[in-house]
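Quick one: the structure is below, and I'll ask about it shortly.
Only one protein chain is missing; all other protein chains are in place.
Moving on, here comes chain A:
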């Protein structure tokens, strides 16, 4: 399948590469060809071996078997510097720049053009940077300090740096995970420019729509093995998911119909100065209500004010008819609220703590026997939920930091579901999670709602919003501008409201 035609010689290729760490085979007999002028997607679930493959290409890992081919010739990279000299550049999700240096200085760090007496040729640094930015079609001043640049701009700096090395292969490891929609489309246009100049691009993303939008061919890995390499044309997202997961995902959005009961959460005229104002909505038992909107529209802030971690300036929150004491997460929990925050590494979990203790944190009053914490009860509570959520772990006493992103998210869910909430607020529940786990989380939310839980789901993933929600609330610049029932919710109608275009019509 990977031999499509007598194509041009691949710039960079892996042939039958294997790599083991101890007893674990991270890569087994994997092949990959990167052609000039082509954007190649690398697909696979978390743990499929994508990162190991990138590291093999970037000279970080030396393969145990197989070979790396540069322009058709076998090469051995002794370190990242070798790979860089061969024209291979890796752009990571979150670049690390020197914040106090300018954009131009960052690009030429350590190899500044010199004038006589070893003085740095500032003009050359500046002009070359400006030329690179023009070539990328990006408006980024060379003199700007790196501090304060958005992640998207930092990535552009990294790409410009790669270009200044005459990189012919650009490897991008989930570059869009932290970008907004418009930043992503700018990045894509930069990548298309590079491609038209003959560069080969290897693109990794969990978002299938991005793979289809940007790439021409795709290689899929599963459990460290090569599954397929093929043109994306003629492939559907379902085909790709099937290759990644190894089975049919019957449905990525398994929304069941649930009986809608009485109002569980009622938010009335909630306002936080300068952040959001006059937000009112209800969530009923059995309902999944999505809160959609652009990044920065105030959705997370509303959720945090509802839960009480932020204090609202005006308005009230009622859970099952009782008004919550404002600014108190403890009161919110007692009333049956639960919040699964967006930032699971900072806010959702104590990364250094064990799985069982993290799950136990929300139930310190429950896992007691005669006033003292009972390790047995704590363990049972965690084990119960670990099984119900099909958590993949080796021991509950392991720190959550060793788990994959999807499994960490399951621990956060377990921690909150263990409190037996009446209302569950989930903020970006599937961000950065592989497709298989994503479907599991969706199935879980759906069955929880069917059991009578009221779910408020914040999501920037439009297919998820459309696929899972009974109702969609849309925020725009701190205000609730639309409420769209399931029947008429489409990506277009939600986006229109989120960008403020149909504000009057939809509200």
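Miscellaneous remarks
In the analysis below, a residue touches a chain if its C-beta (ideal position, glycine included) is under 8 Å from a C-beta of that chain, and two chains touch if they have at least 3 such contacts; residues count from 1.
Note that contacts and distances are computed from a predicted model.
The listed options are "Autoinducer 2 import system permease protein LsrD", "Cation:proton antiporter subunit C", "von Willebrand factor A" or "Chemotaxis phosphatase CheX-like domain-containing protein", and the UniProt record of the chain not shown names that protein "Autoinducer 2 import system permease protein LsrD".
In the complete complex, the residue from A:104, A:289 or A:391 that touches the missing chain is A:391.
Within the whole complex, the absent chain has one touching residue among A:354, A:430, A:460 or A:493, and that is A:354.
Per the touch definition above, the residue from A:40, A:161, A:186 or A:206 contacting the chain not shown is A:206.
The hidden chain makes contact, of the residues A:37, A:145 or A:329, with A:329.
The chain not shown here touches chain A at positions 21-26, 44-53, 55, 93, 173-174, 177, 204, 206, 223-224, 309, 329-330, 332-333, 339, 341, 346-354, 357, 360-362, 364-365, 367-368, 371-373, 383, 386-387, 390-399, 402-405, 407, 415, 432.
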